[in-house]
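Shown below is the structure under consideration.
Every protein chain except one is present and positioned as in the full complex.
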Amino acid sequence: MLKTDYLNKIRRQNPLIHNITNIVVANYVANGLLALRASPIMSSAVEEMDELAAICNALVINIGTLTADQVKAMLQAGKAANRQGIPVVLDPVGVGATRFRQHTVARLLAEVQFSAIRGNAGEMAYLANVTWQSKGVDAGQGSADLDDIANIIAQQHRCVAVISGATDVISDGTRLAKIHNGTPLFPRITGSGCLLSAVCGAFLAVADPADAFSALSEACSAYAIAGELAAQGLQPNQNGQFYTALLDQLAALQAGQVRQLAKLQLAELNPKGVNDEDEEV
Amino acid sequence: MLKTDYLNKIRRQNPLIHNITNIVVANYVANGLLALRASPIMSSAVEEMDELAAICNALVINIGTLTADQVKAMLQAGKAANRQGIPVVLDPVGVGATRFRQHTVARLLAEVQFSAIRGNAGEMAYLANVTWQSKGVDAGQGSADLDDIANIIAQQHRCVAVISGATDVISDGTRLAKIHNGTPLFPRITGSGCLLSAVCGAFLAVADPADAFSALSEACSAYAIAGELAAQGLQPNQNGQFYTALLDQLAALQAGQVRQLAKLQLAELNPKGVNDEDEEV
Partner (left out) sequence: MLKTDYLNKIRRQNPLIHNITNIVVANYVANGLLALRASPIMSSAVEEMDELAAICNALVINIGTLTADQVKAMLQAGKAANRQGIPVVLDPVGVGATRFRQHTVARLLAEVQFSAIRGNAGEMAYLANVTWQSKGVDAGQGSADLDDIANIIAQQHRCVAVISGATDVISDGTRLAKIHNGTPLFPRITGSGCLLSAVCGAFLAVADPADAFSALSEACSAYAIAGELAAQGLQPNQNGQFYTALLDQLAALQAGQVRQLAKLQLAELNPKGVNDEDEEV
């Protein structure tokens, strides 16, 4: 049962979200944040990372179309955000696919403290060092336990781990939330995961850091429910209509709808489900 | 009362508009120019700036996701456009937010002669050195007189200044136009200002340079009216639908509609409204 109402806080405060993101989804992420009533700013220029950290309320780092210049900006921005005390979200798009992405994410995780890491099952399995068959930037297939993967990442990196998919799995290392909302149309459009990462940034921007787990549970619920509402009345192949309708629903979504429609399942962490070796890192 | 009909001239001549623009809005700007029947070309490669100036009918410089490489291209392109005698529009996205943007815009204004500068109130207040509370790339809030801001910029930089917002304010330093058309849905989507800057470029591309003030008054009226028509029948939260409908309306818009629906207010400049110190620069 959702107890928070950060959605309305976003609408009152209009937090400014700095996105270092990819050329594929920059537009959709900006429109999605605006729909939610957050303010997007996109920049990958190392020259302005420090100043943006001083005026923004959250930072979202997305490696979807990574370049060497962007890596420098990400490190600079992440450290500046840590100094300013604003939340930082990592979206490790396609991290398993190439060493460039692997090394960049390893360095980011070593030098920046993230509040949240949000990825699909394949990306998160790679981060948890669990066998998985990824496919480029798509989730791919595997049989590992998603709860374990989320817990391992949360504990290793002292953050909230969010695995999005048919069921979203959220862990802060001691608690676990599962969100059974959503629609099969989400993976049919590009950027639905990237936009969720930015939405997570917007919710963290207005939340108490100690309440990150709850804020992200609400973020994922709200986003998945907006998707459900957008898919209503659409055929499974109306990708284009869904792309547009999701923006409408993010803009129109009411806190009451989220509370009413959320299929949220909470659990305490089962310690046996976690890889002990990884916990020590 | 609008006297010009550059809209139909755009449709007859299909001017080629070179945009040095940001990764967020490049797609929407291209689609918007195509809807208007102008031809977009996007490039930030310094290697081809001179040649593009020779074949294009206008240049639009937008600093939304500025990089060091882009700065070089902007300077090269701006000077080449000046040599070729084609109009140049500046969109100083989020200029106040960081020194990188401030310094880049200062250098552009020093080395390139712009035909028009189009920004929101916060961006234009920064350029006029007037106190304003900007918010990243969004307009923010302030109490300064927009007429003064527009006049200061027009006089300082010998160009037409366009402040877009609920009411658009246009000044060439001696005349002032206000456009009371538009819709609250404009700021709810990303790139609505960036696209207006490109639309200004398309109108200037087909206008006599001496008629820039009138051409931009028509450009802003046409764009705001397309937005009004797109918003008809939409709810205030249908961001996604509006994004799509604006392209439809830009494509379908007729000169007769613009003349009929334009709420245009013209005035001679009130010299007392202008900061004398700034005029001398």
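So that you can tell them apart, the chains are marked A and B in the order they are listed, and the count of residues begins at 1 in each.
Keep in mind that, in the parts below, a residue touches a chain if its C-beta (ideal position, glycine included) is under 8 Å from a C-beta of that chain, and two chains touch if they have at least 3 such contacts.
None of the values given here were measured: they were computed from a predicted structure.
K.L.:
Looking at B:Ile55, B:Ala106 or B:Ala267, which residue reaches the missing chain?
P.N.:
Of all options in B:Ile55, B:Ala106 or B:Ala267, contact with the hidden chain holds for B:Ile55.
K.L.:
Tell me which residue among A:Gly32, A:Gly64 or A:Gly119 touches the hidden chain in the full complex.
P.N.:
Looking across A:Gly32, A:Gly64 or A:Gly119, the contact with the absent chain belongs to A:Gly64.
K.L.:
With respect to the chain omitted from the figure, which of A:Arg11, A:Lys72 or A:Arg188 is a touching residue?
P.N.:
A:Arg188
K.L.:
Considering the whole complex, which of B:Ile41, B:Ala144 or B:Ala166 touches the chain not shown?
P.N.:
B:Ile41
K.L.:
Touching the missing chain, which residues of chain A?
P.N.:
Per the touch rule, chain A residues meeting the hidden chain are 22-25, 27-28, 64-68, 94, 97-101, 135-138, 187-191, 235, 237-241, 243-244.
K.L.:
Go through chain B and note every residue touching the omitted chain.
P.N.:
Missing-chain contacts on chain B: residues 14, 16, 23, 26-27, 30-31, 34-35, 39-45, 47-48, 51-52, 55-56, 69, 243-248, 250-252.
Here is the rule we use: only the chains that are shown with their structure count from here on.
K.L.:
Chain A to chain B: how many Å between their CA centres?
P.N.:
34
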